[in-house]
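Of the protein chains in this complex, all but one are displayed in their positions.
Let's look at chain A:
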Amino acid sequence: METLVSTQPVSDFAPWNNPGEVPLVHFDGVTKKFGDFTAIENLSLNIYEREFFALLGPSGCGKTTMMRMLAGFEHPTKGNILLGQGNLQEAPPHKRPVNMMFQSYALFPHMNVEQNIGFGLKQDKTPKAEIKRRVEEMLSLVQLEPFAKRKPHQLSGGQKQRVALARSLAKKPKLLLLDEPLGALDRKLREQTQFELMNIQEQLGLTFVIVTHDQEEAMTVASRIAVMDHGKIVQVATPAEIYEYPNSRYSADFLGDVNIIEGRTDISTGETASLYWSDEEAPLTVSTSLRLPAQTTAWLAVRPEKLRISKDKPPTSDNCIQGKVWDIGYTGNISTYHVKVSNGSILKAQVSNQERLADRPITWEDTVFVHWDKGAGVFLET
């Protein structure tokens, strides 16, 4: 909203790079099974104070299970979860300094907005005057002062979402869990609320853990993202790191759009590698520190916006492939050219539309050259 505070540069804040830093939350070899089904498999993870940490993955990847274990609604089958210095295992949900914002909001329908927000404080036997003060503080934080006396069914979806947020923040928990907090909002409101969430987190100096399947949301709000798949963490890093340096095809594919080219390697030097992707064409060159034995199957992941496309063969380029324009995806600000190359696979190249539509030279069935630098892509062994 209007109170958009400028966000601190992310690089200033990186406790995960400091080996002396004690994590706020420490998952230590946690396994969770539901009957025969393994939801979380031997997972270790650190989350630091003041982080906005995102658990990202498709439904069924175990991200919600991790959150519910933090809240105390589920218990690890094996392993420990530490919060600060204390072991969380012993504490029942109502005795943890952890609050959760539910995906369904779970607002108490028989209480008004004020009573909902004050509920947690009331349970702690906080003095009445203090509850009143804190509730007012929360109401102004989420800009809902005029709605204090309304019941949940008299609120819009966005307002409910704010009440749920205010309620979970009222006790100033050490750790706030957000389970798909914006899933029920429409796109515009969701984008606006993402920034609000970040501001609130910064203003209050709390640690947030968010569960989401929306990669854009995770990239916008989070200081770090854990990409999850089938109960395992694939990669934990900052959004930029995951986007630019994914460690696997899975995380490359999960965050953003990507071209993945399969091939065989020759002996890599530790600086660059060659990828033989087609019998007829020249190998592709990639900058990489990976050393793989020759003839191993490997992949090159390169983002569509890093590919350039032209009708004439570029004079110098590390990698250049000839193809035919198969399809053009026009989304206004950018156009995505789907180029069919000699082995039949499709490469996507994104071009931002700086000129008006009619002036653009490349169209369907044109023979084009797709080219990129050796540093544009990432060399992957899994």
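The working rule: a contact is a pair of C-beta atoms (placed from the backbone, for glycine too) under 8 Å apart; a residue touches a chain by one contact, two chains touch by 3 or more; residues count from 1.
Note that contacts and distances are computed from a predicted model.
S.K.: So which of "Putrescine transport system permease protein PotH", "Cytochrome c oxidase subunit 1", "LemA family protein" or "Acetyl-CoA C-acetyltransferase" is the UniProt name of the chain that got left out?
M.R.: The chain we cannot see is, by its UniProt record, "Putrescine transport system permease protein PotH".
S.K.: Kindly state which of the options A:55, A:71, A:242 or A:273 is in contact with the chain not pictured.
M.R.: A:71
S.K.: Taking the entire complex into account, which one of A:110, A:188 or A:356 touches the absent chain?
M.R.: If we include the chain that is not displayed, A:110 is the one touching it.
S.K.: In the complete assembly, which of A:29, A:157 or A:314 touches the absent chain?
M.R.: Going through A:29, A:157 or A:314 one by one, A:157 is the residue touching the chain not shown.
S.K.: If you put the missing chain back, which residues of chain A would it touch?
M.R.: 71-73, 92-95, 98-100, 102, 104, 106-110, 119-120, 123-124, 153, 156-157, 167-168, 171
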